[in-house]
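Here the structure comes first, spelled out in structure tokens, and everything after it is commentary.
Only one protein chain is missing; all other protein chains are in place.
Per-chain numbering from 1; labels A and B assigned in written order.
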Amino acid sequence: MHFTIETYTIELKSKGNCDIIDITSKVNEVIRENSFNEGSALLFVPGSTAGITTIEYEPGLLKDYPNFFEKIIPKNQNDHHDDTWHDGNGHSHVRASLQGASLTVPFKNKSLILGTWQQIIFVDFDNRHRDREIIVQITGKRD
Amino acid sequence: MHFTIETYTIELKSKGNCDIIDITSKVNEVIRENSFNEGSALLFVPGSTAGITTIEYEPGLLKDYPNFFEKIIPKNQNDHHDDTWHDGNGHSHVRASLQGASLTVPFKNKSLILGTWQQIIFVDFDNRHRDREIIVQITGKRD
Partner (left out) sequence: MHFTIETYTIELKSKGNCDIIDITSKVNEVIRENSFNEGSALLFVPGSTAGITTIEYEPGLLKDYPNFFEKIIPKNQNDHHDDTWHDGNGHSHVRASLQGASLTVPFKNKSLILGTWQQIIFVDFDNRHRDREIIVQITGKRD
């Protein structure tokens, strides 16, 4: 048994505007390809207009979750951020700070410990297409 | 001193409907019974209709916090999730994704580092009674 901490990255293309991307299988791949057996995966998005959480990844919730953000933090309200920077994404920043840039998920027997209907998602709150890099830092035991 | 990462579980029965359960003493028990001295406890709920956070666990807030969720993500609104699955818990999923399925709390001298009035809570957003299993993964030093 060997205990360590290693930092990897996942690359994504997102459409922005509350695009929700299931990254579960990519995180499991990082765990398996690097021979980790038990530990935790710290997922972190470098950037201030996106977040990470879990959801049941099914078509209804892929509408309901963006609708919720549009209701409580609408686009095109008169944000002070937009008044200064004129990039029209003040709402993206507020949504991202609320959601949080990070999630840590435990794994055992080479698999993430998740509910049957629970997936890890990256949510891109920015108002345009983005190329994104997500950090996957594994702390744990190798075989 | 011995450094390691170990995965444990806590079992709970919840009433659902924003039932808030204080799990602080159970997490401290896991730390002490397994002779950890300093490190972190990763708490994770496998499932997409519950969350973990901290609160001052007193009767007023046990009403105020559920009332807040009922205000911003009400039950029985016409969710796309419910249109498809007819289980009436679309709001449970949205609340859970917002709250987050995970929390990491540091500990030292065999005790969680918390504020005097701060407890770790499991919040069950589902719309029915549930048997729940919470993951407690400890990364740290033994005596």
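Convention: contacts are C-beta pairs under 8 Å (C-beta built on N, C-alpha and C of every residue); 3 or more make two chains touch, one makes a residue touch a chain.
Keep in mind it's a predicted model, so treat the numbers as computed, not measured.
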| item | value |
| --- | --- |
| Residues of chain A in contact with the chain not shown | 3-5, 7, 42, 44-48, 72-73, 79-85, 90, 93-94, 96-98, 100-102, 104, 135, 137, 139 |
| Residue ranges of chain B at the interface with the undisplayed chain | 3, 38-40, 53-56, 58-61, 63-65, 67-68, 71-72, 98-100, 103-106, 108, 113-115, 117-118, 121, 139-141 |
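The definition used in the following text is that only the chains that are shown with their structure count from here on.
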| item | value |
| --- | --- |
| Intercentroid distance (Cα basis), chain B paired with chain A, Å | 19 |
